[in-house]
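Presented below is the structure to which this report refers.
Every protein chain except one is present and positioned as in the full complex.
Entry: subunit A
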Amino acid sequence: MLRYALQRFALSVVIVMVAIAILIVMLHVVPGDPAVMILGPRATPELIAQTRQSMGLDQPLPIQILTFFGNILHGDLGRDVFTNRSVAQIVFEQLPYTLVLISVAILWSAALGIALGCYSALRRNTWLDTLSGILSVGTISIPSFVMALYAVLVFAVWLGWLPSIGAGEGLGGSIIHLILPAFAIGISWVGYVARMVRASMLEVMSYAHVRMARAFGLRERLITTSHILRIAVQPAVTLIGTGVAHLFSAAVFVEVIFARPGIGALIVQSVNERNYPIVLGAVLVTTAIIVLATLISDLVIAWLDPRQREEL
């Protein structure tokens, strides 16, 4: 298991490095000189050349990429074009807001989705199964920003129960401010996860080893957890792991709608200002987290299922 984890981690690092290299090449290929962008149209050619040199843009592309990797190792993601503040600092200031939002959204939606899916599979065709089926299909098709708008309208504007602006102060305030955005991002995942868990539970329930477990008179609860769910939950784990990428894009909209700080809001603002070092840094960190999420979901599956450990 440890060897598997190390191998998978090494692979993840390679994936992130390749992604960064591609990103740099793409920014290079995109028309427009970042130096001109920063200095504005009236800058002198000498000034532009000097800026290009200080930004390392006069170096050949492979050198630029290597320098970038080298800087990353020192925790240096570049500087804000306007304020000259460290990009790493800016990004890591905003990151916790988004991470908390996404984690809370994943946790509540996965927990509820798995529980509902389990219940639906075990108690097929009961009213709760039917209801969860209808709600799942309904919520899966609603984009999270639409959900966020409705959540704001109903719970903040109309009922006035929950705040809709900002991230809140202190622990209590932060929690209250998290409810609506985490609800808006997570709700469609509840249905997704529930349907997926239900379908794979129904499949695994018909496997021969489940009948064998029954033939030994094992308790139904043990059969459900160790013999059925432990296998049936795997597709949902993969779904959630790869879904973190979607959650980040959902967070972009939701942070803007709720005027919350966070990576999403930061990227939107920096793109509007053409502040490319920040865009680059934020996208880099986001990519690393997405790859990390996939890695974690793969490790969870390897922990659940020994057969997966042998494949890499």
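Keep this in mind: a contact is a pair of C-beta atoms (placed from the backbone, for glycine too) under 8 Å apart; a residue touches a chain by one contact, two chains touch by 3 or more; residues count from 1.
The definition used in the following text is that contacts and distances are computed from a predicted model.
Asks: Name the chain not shown, per its UniProt record: "ABC-type dipeptide transporter", "Aminotransferase", "Cytochrome c oxidase subunit 1" or "Mannose-1-phosphate guanyltransferase"?
Replies: "ABC-type dipeptide transporter"
Asks: Have a look at A:I65, A:A213, A:A236 or A:A265 and name the one touching the chain we're not showing.
Replies: A:A213
Asks: In the complete assembly, which of A:H28, A:R123, A:R230 or A:R274 touches the absent chain?
Replies: A:R230
Asks: Considering the whole complex, not just the chains shown, which residues of subunit A touch the missing one?
Replies: 207-209, 211-219, 222, 226-227, 230-231, 304-307
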